[in-house]
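These notes are about the structure you will find just below.
Every protein chain of the complex appears in place save one, which is left out.
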Amino acid sequence: MIWQLDLFLLTLVVICGFGTVSTRGLLSSTIIFSAYSFLMCLLYAEMGAVDVAFTEAVVGAGVSTIFFIAALFRSTRRSPLIIRGVDDPHHFKDQGLKALPLALAFVTGALLFYGMADFPDWGDPGSQPNTHVSAYYIENAVRETHVPNLVTAVLGDYRGYDTMFELVVIYCAGVSVVSILKQEGDNP
Amino acid sequence: MDGWLAEIIGKFNYWVYVVLMMTGFYAMIRKNNLVKKLLGMNIFQTAIILLYISMGSKVGGKIPILDKQQALEGAVQVAGVVNPLPHVLMLTAIVVSVSVTGVALAVVLRIYKEYGTIDEDQILERIGKS
Partner (left out) sequence: MRTLQQDAHIRMPWQDMILQTAVRVLIPFIQLFGLYVIVHGHYSPGGGFQGGVILGAAIILMALVFGLRASMHYISENANKTLSILGPFVFCFIGVLCIVFGGGFLDYGALDSIIPLGWNEWRSFGIFLVELGVGVGVMSIMLRIYRVLSSAGTMDKGL
């Protein structure tokens, strides 16, 4: 938890985030989003979350980008090589609504700032999330399950229900995708 | 005044997370293109996951993979090991977010098949015409 490295990575992440939102071409946005995912993976690893960093690297920067590019390839057919998203700001019918999204984002951000002021200091070992149940897991998990990786022990044993229903959610997503895009008259 | 400045500097990462969340939120409500909205949703999701992970980190804490012999024999310092519980919850959150992205992209492709465009204003025009 080196705060200089953290500040540097957070700056890069914010730049990539702004780049994803403001780029005109859709393919460029997707590639900048993949870079954003990689930088997020580095941030997670720097904060000590190695399992989450592994998952974000494989899932966020790998498979999710491939899904986006596959969908973009299939959808924008008669367009040039730079797949251009029609992002014209003059499309708003009512001119008074032009500034509304930005104002809404600022108001929500201000409310969140006010709420975050109550949070514990970053990295405090005595804060509320770090004391009750997780202290039991850190002290007793290896003795009870003989698994050195605490995240796998909690995921597979203590919170096994969550993992089972997460698997069911993934399966339902696969079934939904097939049933949304199935052609008429195909074999199911 | 002094405590207020110390507050801002001590919690600077939370302000950056709020900026990231609002970037994704702004993209979701302002952009006309459906794929841009999905990218905004993904930015929002990863920023929330970052918030949870940072709530579980500890200053001077080691990663939650312990030495088996040491953990079986003696006591493990709770303050020296990073909190593993937010990591478990966020693993589920990342995988659910990619499932949601897959389903949302399938819906976008279906909309493209029906209306021939993935731009929101053009879709609304074509719905109004037909």
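Letters A and B mark the chains as written, and numbering starts fresh at 1 in each.
In the analysis below, contacts are C-beta pairs under 8 Å (C-beta built on N, C-alpha and C of every residue); 3 or more make two chains touch, one makes a residue touch a chain.
What you see is a predicted model, and the numbers here were worked out from it, not measured in a lab.
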Which residue of B:21, B:43, B:76 or B:106 touches the chain not shown here: B:106
Selected from A:17, A:123 or A:148 as touching the chain missing from the view: A:148
Where the missing chain touches subunit A, by residue: 50-51, 53-55, 58-59, 62-63, 66-67, 69-71, 73-74, 77-81, 83, 143-149, 151-153, 155-157, 160-161, 163-164, 167-168, 170-171, 173-174, 177-178, 181-183
Absent chain, residues of subunit B that touch it: 65, 91, 95, 102, 105-106, 109, 113
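As a working rule, only the chains that are shown with their structure count from here on.
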Geometric centre distance via CA averages, subunit B-subunit A, whole Å: 4
Footprint of subunit A on subunit B - complex, ascending: 7, 10-16, 18-27, 29-33, 35-36, 38-40, 42-43, 46, 49-50, 53-68, 71-72, 75-76, 78-79, 81-92, 94-96, 98-103, 105-110, 112, 118-119, 121-122
Parts of subunit A lying in touch with subunit B, wherever the complex brings them together: 1, 6-7, 10, 13-14, 17-18, 20-21, 26, 29-30, 33, 36-37, 40, 43-44, 47-52, 55-56, 59-60, 63-64, 67-68, 70-72, 74-76, 85-88, 91, 101-102, 104-106, 108-109, 112-113, 116-117, 119-127, 129-130, 133-135, 137-139, 142-143, 146, 148-151, 154-155, 159, 162-163, 166, 169-170, 172-174, 176-177, 180-181
